[in-house]
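A protein chain is absent from this complex, but the other protein chains hold their places.
The block that comes next holds chain A.
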Amino acid sequence: MAGGYTPGFHPHLPGRGYKFLSQALGATMWFFIFYRARQDGAKLLGFDAFADNTHGDAHGSHH
């Protein structure tokens, strides 16, 4: 017989691959949210409604 009854709680904990994937996915989402907030946050909050931030220029126009 291969092994017998072992007392205690032995759940199937997730492997490292799953943990890595979950963290990578979560990090991607939060990174994207905060990155876009940095780019478009002012527009969303109504502070900088007319700014054109579509090209990733976070500093706005200096002209």
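Quick note on the criterion: contacts are C-beta pairs under 8 Å (C-beta built on N, C-alpha and C of every residue); 3 or more make two chains touch, one makes a residue touch a chain; residues count from 1.
The rule is simple: contacts and distances are computed from a predicted model.
Between the names "Peroxisomal targeting signal 2 receptor", "mRNA export factor mex67", "NADH-ubiquinone oxidoreductase chain 5" or "UDP-N-acetylglucosamine transferase subunit Alg13p", the one given in UniProt for the chain missing from this structure view is "NADH-ubiquinone oxidoreductase chain 5". Touching residues on chain A toward the chain that is not drawn are 9-15, 18-19, 21-23, 25-26, 28-29, 32-33, 36-37, 40, 44-46, 49, 54.
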